[in-house]
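Everything below concerns the one structure shown next.
Yeah, one chain of the complex is gone here, protein chain that is, but the others are all in their spots.
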Amino acid sequence: MSHTAKSRLGWIIVTAVVLIYSLFPVAAIFATSFKTPGDLGNQTFWPTSWTWENYEMIFVGDAQGLFLSALRNSIGITLIATFIAVVLATLCAYAIARLNFPGKRLILGGALAVSIFPVISVVTPLFNLWRTIGLYDTWLGLIIPYLSLTLPISIWTLSAFFRQIPWDLEQAAQVDGATQWQAFRKAIVPLAAPGVFTTAILAFFIAWNDFVYGISLTSTEAARPVPAALAFFTGASQFEEPTGAISAAAIVVTIPVVVLVLLFQRRIVSGLTQGAVKG
Amino acid sequence: MTATADNVPAEQRSRRDRREVQAVKSDRAKDEARLGWLLAGPAFVIMLAVTAYPIAQAVFDSLFSYRLTAPDERSFIFLDNYILLFSDWVFWSAFLVTLFITVVTVAIELVLGFALAMVMHRALKRIRGPLRTAILVPYAIITVVAAFAWYFMFDINSGFINKWFSWVPGISAELDWFANTGTALTVIMAAEIWKTTPFIALLLLAGLAQVPDELLEAARVDGATRWQLLRRVIIPNMKAAIMVAVLFRALDAFRIFDSVFIMTYGDAGTEVLALLAYRQSISRLEIGLGSAVSVVLFACVLLMCFIAVKMFKVDLASGTDTGGAQGGGEK
Partner (left out) sequence: MASITLKNIVKKYDDGFPAVNDISIDIEDGEFVILVGPSGCGKSTLLRMIVGLEDITSGELLIDGERVNEKAPRERNLAMVFQNYALYPHLTVFENIAFPMRLAKGKFSEDEVRQKVNRAAEMLELTEHLERKPANLSGGQRQRVAMGRAIVREANAFLFDEPLSNLDAKLRGQMRSEIAQLQRSLNTTSVYVTHDQTEAMTLGDRVAVLKKGELQQIASPRELYEQPANLFVAGFIGAPSMNFLPGTVQRSSTGSTVLSTPLGEIELPEETARAGEGRDIVLAGIRPEFFEDAATLDSARKARGSILRAQLSHTEWLGNEQYAYVPYENDPRVAEALQNLAHEMDADDLRTQLVVSVDATSRVRGGDTAELWVDTRRIHLFDPATGENLTRDAEAGAELTRMAAEDRKRDAERMAGQHN
């Protein structure tokens, strides 16, 4: 019996180590976001007195203009890009999983090639082109390149998901008396929906995470997303580092990510591993 | 194993379909092809448009002396930009730093990721969920946020690391981590490793799950020690997963940008290729030279892929591709 007690203790330790590993830096920036300007210099982990000051600064204070517009841009651009990517990828993956046509491998290979593409290599020409045709510093100017980030993984993940759907069900439903549309809606959509949803989460993470496009293809509050805006934060005075404000802003944009992870961890893992490896 | 099982019918199906196409060459097949491209086309075109066109443009631009501030002075100089680049220590330094970061982070991530994958694989059902959730946080968090988190921890003014670890020789309140190359790269790599190890761990976990339990039991009965089990049974059977994980991460690490931008902006000898390209073209508007750096970076990535696929036989398309050969699966 001591054997199991020992292994239980071992698991508790292992779990604790993994939790600390995963959450420590997040906890650190979380603690920092509640520090007063005085605390910021005293090299402690937790604030000596907790304050909402930094959050006030980014929501109603000096940094409001910079942060709120960036937050609006981030949410808007990311959601639109995710939506378009998932719709297009769903059609594409359906064709790949269901239909037989020349060029299937080309599409999958192309998606793979695009996903390993260094973003920085294409950002210069885009920067140039966007300036010429007026897409520079606009929402559309970011949505389009975000599609190149989100489409490949969406296509791969969804193709893998769709391959596992027993499409015979569609025919079975038709034999059972459903119309073609009913068969699709009642038999296939419920099976496909989880995969599409998971893909949407992954696409959201990727678009939400972007920094290179955000910082290169925008110049003002008109389209600059949060990650790029964080780099432009300045302190209350020239000599003061904007540590508190950045931390607060960082925590705000981390909240949606953590919520998604908490709610859908199982799906995210299956989506990630399905699209990527099956060797 | 499910992958293999799932693929079999798909493979058979597509083979059968192909025969049908050949035999009949029917309108139905043509219709199917048309519908296929109609559905898949838009996504494909957008992906290509946003990558293929710009990279072609970048190759083109890299052959010119071209400053955005002086567009009229644009002139064709053929490979001069590349010659300038390859003769400049700034480029080689950035290249070596990038390579160094790639090699070190991928190596550490592989070991750490494997350990994490093992933990998750063998964890009891009850704690598997929480472990997975915890591990997904670094994966999903914005890279810039992660960079700031690590930056603030080590910052000479606000960071607590110096204070906490002042007992370690070499660390004191005066240590400015971001003032010299070694320490700055250490923090950058630590942040990078922290953020991306979960991804590797998840890929390896999927690989681990495909090693049948019965195989491990058989090896134990056959007389394998724990170490032999790992080396002779587990690792050979998940080689494909390991190679894919390493390649993906290496390609990703080679493109490192966000963390360096946030933590040092390339100072203290931490310049990397992506940042160099950014600074040349976006900050200094030296489109010609910047494009040359971009093209070199792109070429490096291609080369890494090529080496992996040709020399290490990494089958990137394995499993997700109906026609792809499946390695290993015996059942």
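Residue numbering begins at 1 within each chain, and the chains themselves are lettered A and B in the order written.
Please note the rule applied: a residue touches a chain if its C-beta (ideal position, glycine included) is under 8 Å from a C-beta of that chain, and two chains touch if they have at least 3 such contacts.
Bear in mind the structure is a predicted one, so any value in this text is a computation, not a measurement.
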Partners of the unshown chain among those that are drawn: B
From B:49, B:70, B:218 or B:299, residue that would touch the chain that is not displayed: B:218
Sole contact to the chain not displayed, among B:71, B:182 or B:236: B:236
Residues belonging to subunit B that touch the chain removed from view: 212, 214-215, 217-225, 228, 232-233, 236-237, 239, 328-331
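As a working rule, only the chains that are shown with their structure count from here on.
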Length of the line joining the C-alpha centres of subunit A and subunit B, rounded to whole Å: 16
In the complex with subunit A, residue positions of subunit B that touch it: 3, 6-7, 10, 14, 17-18, 21, 29, 32-40, 42-44, 46-48, 50-51, 53-55, 57-58, 61, 68, 116, 119, 123-124, 127, 129-146, 148-150, 152-153, 155, 157-160, 162-164, 173, 191, 194, 198-199, 202-203, 205-207, 210, 238-241, 243-245, 248, 251, 254-255, 257-258, 261-262, 273-274, 277-278, 281-282, 287, 290-291, 294-295, 297-298, 301, 305, 315-323, 327-328
Interface residues, subunit A side, partner subunit B - complex: 11, 14-15, 18-19, 21-23, 25-26, 28-29, 32, 40-41, 43-45, 88-89, 91-92, 94-96, 99-105, 107-114, 116-129, 144-145, 147-148, 151-152, 155-156, 159-160, 163-164, 205, 208-209, 211-212, 215-216, 226-227, 230-231, 241, 243, 246-247, 250, 253-254, 257-258, 260-262, 265-266, 268-269, 272-279
